[in-house]
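In this view, the complex is presented without one of its protein chains, the others remaining in place.
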C-alpha cells in the first residue's frame, strides 16, 4: 500500500475512509456482488487518485485494496490488483467537477429509476427537504435534474459522454447510468457519502411515489383522502 | 461538552441517550445523509435543551456533538458546532406539550404519506393494537390524527405553524412536515423513541394498505379472498 | 430473577433464549415500540411460565426482564415489573397445544394480511417449500390455514376466542389477531422462533403476490411472460 503523503490528503487516510464507506454501502445492498467503486483525490498536480481495486467484495473492502492511479488510470503503487474498470469515469468526474471523491453504487431503486426515465434522458427531483443536504442547496424548493446516460462497455466513449453531460448540466450533483447505477461525488469522501445517502433515499421516494400514483384510478397522487386514508 | 446537572436530567445523561437513539435511527434509514435532529430537556426554569449539532452524520453521532441551548436556540455550552437548523421547532414543541424529548426523522414512508395526504391536512390512523404504545392510549379503538404542515425555510413562521397546530390538536402525538418528515416527542428520550418506532411502523402499514387497496379493481381493501388468498 | 430449576427447562435457560430471540425480532422490525411478547414453559405441574415483562423495549430485552407466572398470570418471582398484558393468551395456547414456548410478533406484513383477509376469517398458504419447516409438515403440498381472530382489549374473552379457535383448527401452527399481529408456538423457544421466521416469510410472499396479481389487468398471477419478463 502506497503510504506517502500528498497535497491535503494522504493515501492512507482516504483509503481508510473509502473502505469504511464501501462496507457501509455493502450493508445497505448498494454494492453487492462486487459491484460499485470508490475513489478519492490524493494529489492534484499531477493528478493522483486512490481507486478501489476491480472485482473486490465491498463487504470485505479494506485499505490495502486501494491502488494509486494517475490520470490515465495507470497503477503507480506496487499492487497485484487491477484498478476498477470504471476508473476513467472517476477521473473524468474529478476533472470536470474538481471533486475530491467519487462514489458509484448499484441499488435496486437507482437501477429501476435509471430504466424508467431513460427515454426522458433524466429525472427531476424537487420539493424535498432532503435535497438541502446536497452541496450548495439551501432550500427544499430546489429542482435537481439527474441525467441518465446510456450504459456502454466502451470506457473511453462513456467517459466522454460523462464529460459532455457534466458540462451540459453544471449544477447536477450526480447522474445515472441506465440499468447500471448512480455516480455522485463530493469535496471529500464524507460529502460524497452524504450525497449517495440523499440521492438513494430520494430515488426510492420517487419510485414508490410512482407506484402509489399509478395505482390510483384517477391518476393523481394526492386524492384528498382525509379520513378515508387508512 | 457541558457537564453540569440541572433539574431531573443531566446533560450528559440525555446526550448519551439521544446519541444512541440517533445511531439506531440511522441504521433503520430514518436519519440518513445527516438528516434528522434530536433534543431533550435538561432544565425547565430557565429552559435548557440538549440539541443535536447541525449537519452531523447520525450514524456517527456521539454525546459530544450535542449542544446546550436556551429557549431562543442560543448556544450556552462551549462548542464550535451550530445547533440543528430546526431548534426553534423543538423548543416550540417542548413549550406547547411540556415534552421532555423531541425527535425528528426523515423516512421513506413518512415522506410518502406526508405528500399523499397533504391536501387533507393530515391523516387518520385507527384500529391498530400498535397505537396502544402511544402515551395515554389504552385501546386499539383509538383514532390518531396526524396533522400535516407545509414545509418552509422560514423557521420563525414554521415554529408558529407548529405551535398553532399543536394547540388545535391537543391530543396528537406527532405531526408531519410535507416532503420533510415526522416530529414526535415524549416525557423522556425513551418514550419519544417508542413513539417514533410506533408511528413509523403505522405509516408504513397505512402506505402499503393503500397500495393493496388501490390495485384492487373493486376499490375495497378486504375482498373476502378466503381460499383464493395466496 | 427466579433461578430455581423446574421440570425439563430451567427458568434461566429459557429466559436467556427468549431474550435473545426478542432482540433478533426487534432487529427485524417484528417487535418495535415495545410491542410483542414471549413466553416459555418452566414447569407443567403446576404450570409455570417465564413471561416477558410488559412495556419493555425488545431491542434491550435481557434475561432479568422475564417473570415467573402461574396459570392465572400471577407473578411468583420477586419482580417489580408487570407481566405482558397478553399473558392469558400465552397460557391458553400452552394449555390447548401443550406448547413449550409461545411467541407474538407485530410485523408490517402480518398486520396487513390480518386486515386484508379478516372477512374470510383466515388465509390459506399452500405449495411453498418453506412450509416444510413447520412441525409435522413433510411436503410443500401442504395447506396451512391461518385463522384470523378479531382483536379485543377484553383479555378473558380474547383468551376464550383463542381457545375456541385452536380447538376448531387443531392443525394450525399459528393465528393472526386483526390489526394486531401473529401468534405462534413450538415445543421449545427454538422451534417457536423457526415458526415465526417461516410464517413471517410466507405472509410477505403472500402479500407481495397479491400486489403483483392485482396490478395485472387480466387478474391472473402467472401471465406466461416468458421473454417479456424483465
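By written order: A, B and C. Residues from 1 in each chain.
Convention: contacts are C-beta pairs under 8 Å (C-beta built on N, C-alpha and C of every residue); 3 or more make two chains touch, one makes a residue touch a chain.
Please read these numbers as outputs of a predicted model, since none were measured by experiment.
Participant: Determine which of the presented chains are touched by the chain that is not presented, and list them.
Facilitator: Its contacts among the visible chains are A, C.
Participant: Which residue from C:44, C:74 or C:140 sits in contact with the chain not drawn here?
Facilitator: C:140
Participant: Looking at the whole complex, which of A:61, A:177 or A:192 touches the chain that is not displayed?
Facilitator: A:177
Participant: Mind listing the chain C residues that contact the chain we can't see here?
Facilitator: 24, 28, 127-130, 133, 138-141, 190, 194-195, 197-198, 200-201, 204-205, 208-209, 211-212, 215-217, 221-227, 229-230
Participant: Which residues does chain A use to touch the chain missing from this display?
Facilitator: Missing-chain contacts on chain A: residues 29, 32-35, 57, 59, 106, 108, 111-112, 115-120, 122-127, 151, 153, 177, 179-181, 206-207, 209-211, 214-215, 219.
Following the convention adopted for this analysis, only the chains that are shown with their structure count from here on.
Participant: State the chain with the largest centre-to-centre distance from chain C, centres being mean CA positions.
Facilitator: Max centre-to-centre separation from chain C belongs to A.
Participant: Could you classify the chain B-chain C contact as same or different, where same means more than half of all interface residue numbers appear on both copies?
Facilitator: Different; most numbers are used by only one of chain B and chain C.
Participant: If you average the CA atoms of chain B and of chain C, how many Å lie between those two points?
Facilitator: Computed value for the inter-centroid distance: 29 Å.
Participant: Would you please write down the residue numbers of chain B that are in contact with two or more other chains?
Facilitator: 127, 209, 211, 215
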